[in-house]
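Only one protein chain is missing from this complex, and each of the others stays in its spot.
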Amino acid sequence: MSTRFFEQADEAVAGIEDGSTVLVGGFGMAGMPVELIDALIRQGAKDLTVVSNNAGNGDTGLAALLAKGRVRKVICSFPRQADSWVFDDLYRSGRIELEVVPQGNLAERMRAAGAGIGAFFCPTGAGTLLAEGKETREIDGRTYVLEYPIKGDVALIGAHRSDRMGNLVYRRTARNFGPVMATAATTVIAQVREIVETGSLDPEAVVTPSIYVDRVVQEAQRA
Amino acid sequence: MSTRFFEQADEAVAGIEDGSTVLVGGFGMAGMPVELIDALIRQGAKDLTVVSNNAGNGDTGLAALLAKGRVRKVICSFPRQADSWVFDDLYRSGRIELEVVPQGNLAERMRAAGAGIGAFFCPTGAGTLLAEGKETREIDGRTYVLEYPIKGDVALIGAHRSDRMGNLVYRRTARNFGPVMATAATTVIAQVREIVETGSLDPEAVVTPSIYVDRVVQEAQRA
Amino acid sequence: MTATNTATGTGAPRGRLGKHEMAALVARDIPAGSFVNLGIGQPTLVADHLPAGSGVVLHTENGMLNMGPAAKEGEIDPDLTNAGKVPVTELPGAAYFHHADSFAMMRGGHLDICVLGAFQVSGRGDLANWHTGAPDAIPAVGGAMDLAIGAKKVFVMMTLFAKDGSPKLVPECTYPLTGLGCVDRVYTDLAVLDITPEGVRATRTFGITVDELAERLEVPLLTA
Partner (left out) sequence: MTATNTATGTGAPRGRLGKHEMAALVARDIPAGSFVNLGIGQPTLVADHLPAGSGVVLHTENGMLNMGPAAKEGEIDPDLTNAGKVPVTELPGAAYFHHADSFAMMRGGHLDICVLGAFQVSGRGDLANWHTGAPDAIPAVGGAMDLAIGAKKVFVMMTLFAKDGSPKLVPECTYPLTGLGCVDRVYTDLAVLDITPEGVRATRTFGITVDELAERLEVPLLTA
């Protein structure tokens, strides 16, 4: 259905329920929907499963959400960073669950959720710790691991521009997980830097068509 | 390795071997690499498996390749059309094999080949003739059919522009199968309308990065 | 519009709908802002009946959202066609994508509604619309199976009876299936039929009563 536009990030994140799986875009700070995460902290949903490439940096954004104790489980590819002390502390004290997923599997499992694929055989991780307990199959002489979709109740993503229909474009490597997460969640909420008139985006260059975008809010404060 | 540029379609299709699987882009005439197909007819490779959405129209292009008896098998979604008399005749007289594949499976199976996926569980066709004999599995209460990649030895595709590195852009619905086939074949040959300087395509709007493109030839004759 | 007395054939019940009336009926049931795929054939007529400003976005499986009406003379662009290979136009806010992305959109359940033609629909919502099953027929499926299983709601448009008088709503499809249990609602010349977990319910009839209809069908109709 038609994309809805909001004035405030707080309105855009309304209704996120306790226990939700929340896909959070961004790779480092590029594409990170900081204002939506801050709004989610204020909104108060708890017992969340967060799917994101990392597990928070410093004390802001995702790390702040974790620090508030709102996150039950993190599914990510790379939780351990120089400034991931919030996650580190929660993990070491047993207060948060962690599922480490190879980065390509993280992306492909969300793509599968968005594309109606029930499961797929993937070569990544075969024979390693991260495939332990998973079904494997030899196909044409190569070992593959069966991987299942990761579906979100909500996706929070950062994009560069939206038109008034909700078509999104990204900028440079800030594109990263946004377009994939937009296909994989029931409710997709995008924070954008600019809202432009419909017809002003090149239809050949739209990366996330409006069909995938439920709610859009313009950033209150530009980085 | 770097994309090679050719003056003549005949040079661009050199070396295609008998018995090859050839992916042929286009949906109707949109995106159909007509000059490359004509060059392939002159080149003479035979015993081919052709993967394309349709099985030739009228007496030109793919139909002409079929009429020359060069094609052993067609894998397509929609062979039966008002003007598919060449295929119809070959099929009814048992001189060509046919594998009918739902259009979405055709695209997704080629995507899988390009993406390193060994096989995938797909809901399309479950319980129908086209899934007979295929492995199925119930996942979360839904029946899925296991589908395998379709990999090409060669892909012949039509694009709008190439830069001098081989980055491709398409135009409107002529994009169709081209970008998927470009990922799924060992040797990818693109016919383009225009070759432009490197740096003149918007990096945000490149659809097929040069890594997927082996050979480029500019159309001799524009439609 | 719902029950005008337009007889469209001799011997047909008065009030039976013509194909444009059926298309208008479908169009009225599509919520504003929906993302919709209209199958080849009769379903394409639905586009003509969508009210201006409905915000309904049309998808074509060959890689486009926000498809406009058929191209008129002078507007024809060979690079811009619909799934039936008919030249079409582009509306503001359009987006193009390749075939794998387009079918991912369909198969991933992102389209709100898909409208398809049919040879037969079973009482459980099985759909047969791709293959007559004739031994000499060349099978050709296109995107039918992907559409059937992908959209959130699948609407079928068909006449309720074949030319030979046999019902096309059947206990079991005799034609090869396109998809199992995928149809949500069937728009016919004589009735609108909802396929529900409890059974088939005629929510509207045209020039025929539910009882008369029930008598002519082998599939039982829910009465409440």
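Per-chain numbering from 1; labels A, B and C assigned in written order.
FYI, a contact is a pair of C-beta atoms (placed from the backbone, for glycine too) under 8 Å apart; a residue touches a chain by one contact, two chains touch by 3 or more.
In this text, all values refer to a predicted model and were calculated from it rather than measured experimentally.
*Asks:* Checking the contacts here: which visible chains does the omitted one touch?
*Replies:* Counted over the whole complex, the chain not pictured touches A, B.
*Asks:* Touching the absent chain in the whole complex: find that residue among A:8, A:128, A:186 or A:200.
*Replies:* Final answer for the missing-chain contact: A:128.
*Asks:* Which one touches the absent chain: A:15, A:28, A:44 or A:69?
*Replies:* Answering carefully, the residue with contact to the hidden chain is A:28.
*Asks:* With respect to the chain omitted from the figure, which of B:87, B:121, B:170 or B:212 is a touching residue?
*Replies:* Touching the chain that is not displayed is residue B:212.
*Asks:* For the chain left out of this view, which of A:88, A:153 or A:219 touches it?
*Replies:* Selected residue, touching the omitted chain: A:88.
*Asks:* In the full complex, which residues of subunit B touch the absent chain?
*Replies:* Where subunit B meets the chain not shown: residues 1-2, 111, 113-117, 163-165, 167, 183, 198-199, 201, 203-204, 206, 209-212.
*Asks:* For subunit A, enumerate the residues touching the unshown chain of the complex.
*Replies:* 27-31, 77-81, 87-88, 91-92, 98, 100-108, 110-111, 122-130, 143, 160, 170-180, 207, 223
The rule is short, and it goes like this: only the chains that are shown with their structure count from here on.
*Asks:* Provide the labels of all chains in contact with subunit A and in contact with subunit C.
*Replies:* B
*Asks:* With chain centres taken as the means of their Cα atoms, state the distance from subunit A to subunit C in Å.
*Replies:* A distance of 35 Å separates the two centres.
*Asks:* Nearest whole angstrom, what separates the Cα centre of subunit A from the Cα centre of subunit B?
*Replies:* Once rounded, the distance between the two centres reads 33 Å.
*Asks:* Please report how many Å separate the Cα centroid of subunit B from that of subunit C, as a whole number.
*Replies:* The computed centroid separation for subunit B versus subunit C comes out at 30 Å.
*Asks:* Can you list the residues of subunit A that touch 2 or more other chains?
*Replies:* 115-117, 203-204, in rising order.
*Asks:* For subunit C, which residues are shared contacts with two or more other chains?
*Replies:* Residues 90, 96-97, 103-104, 106-107, 149-150 of subunit C touch two or more partner chains.
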